[in-house]
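Here the complex is missing one protein chain, while the rest keep their positions.
Now for subunit A:
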């Protein structure tokens, strides 16, 4: 099939970017979306043009490195699917596809379709962990966790850190990402000790990184490749209020 592509090209962080048109002939419908971009780059290189820089690594939907906005949707048209798992059979012959980077105040563009998501690292670093050193752990079965709690914790922990939630939010909010980690660690018994401090620190960090506020449009859940529920955000708000209340009472 034949495709018309409109791709965001931007030289570096400081330069202004623009959409550039490309036409690609003979696209195989079994190709993945990224293999389609590989094919384009192969052509561009041979024509002495600069290939399109895009993020990707595992190409099996788990590392969270890939991610572009396709025709206005983060990761494209399929539900619960990363860009690398999207295949060209989802597009029509002759179609025009708009390809842009994940845009948000918290995600500066590095080049073309690559964005800087290091703010996520700093949010995790501010409290998204259990303070246990190597060697301190007790025997695993001394901490029973019910099947339901373990499964619920997993649902939150499954986040890839890809940033589609931020890219799709009209406020550029990182609430779903932050809430998923806060929730996972708030419901598991082994990480409850640091609940209060964790919620407060992570939310402060999230705000400092320039992400917007959550206004409950629930767009993030729709675009999340792992289907992480917005109920995590409700839980985060509860954890924040609980922590603020308990902190206040202590004084």
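Throughout what follows, a residue touches a chain if its C-beta (ideal position, glycine included) is under 8 Å from a C-beta of that chain, and two chains touch if they have at least 3 such contacts; residues count from 1.
Rule of thumb we're sticking to: contacts and distances are computed from a predicted model.
Among the names given as "Amino acid/amide ABC transporter membrane protein 2, HAAT family", "succinate dehydrogenase", "Raffinose/stachyose/melibiose transport system permease protein" or "NADH-quinone oxidoreductase subunit M", UniProt records the absent chain under the name "succinate dehydrogenase". Considering the whole complex, the residue from A:1, A:124, A:204 or A:222 that touches the absent chain is A:124.
Set against the missing chain, the residues A:38, A:95 or A:221 yield one that touches it, A:38. Considering the complete assembly, subunit A touches the hidden chain via residues 12, 28, 30-32, 34-35, 38-39, 42, 44-46, 48-51, 53, 55-65, 78, 80-81, 85-87, 89, 110-111, 114, 116-118, 120-121, 124-126, 128-141, 143-147, 150-151, 153-154, 157-158, 160-161, 184-185, 188, 190-191.
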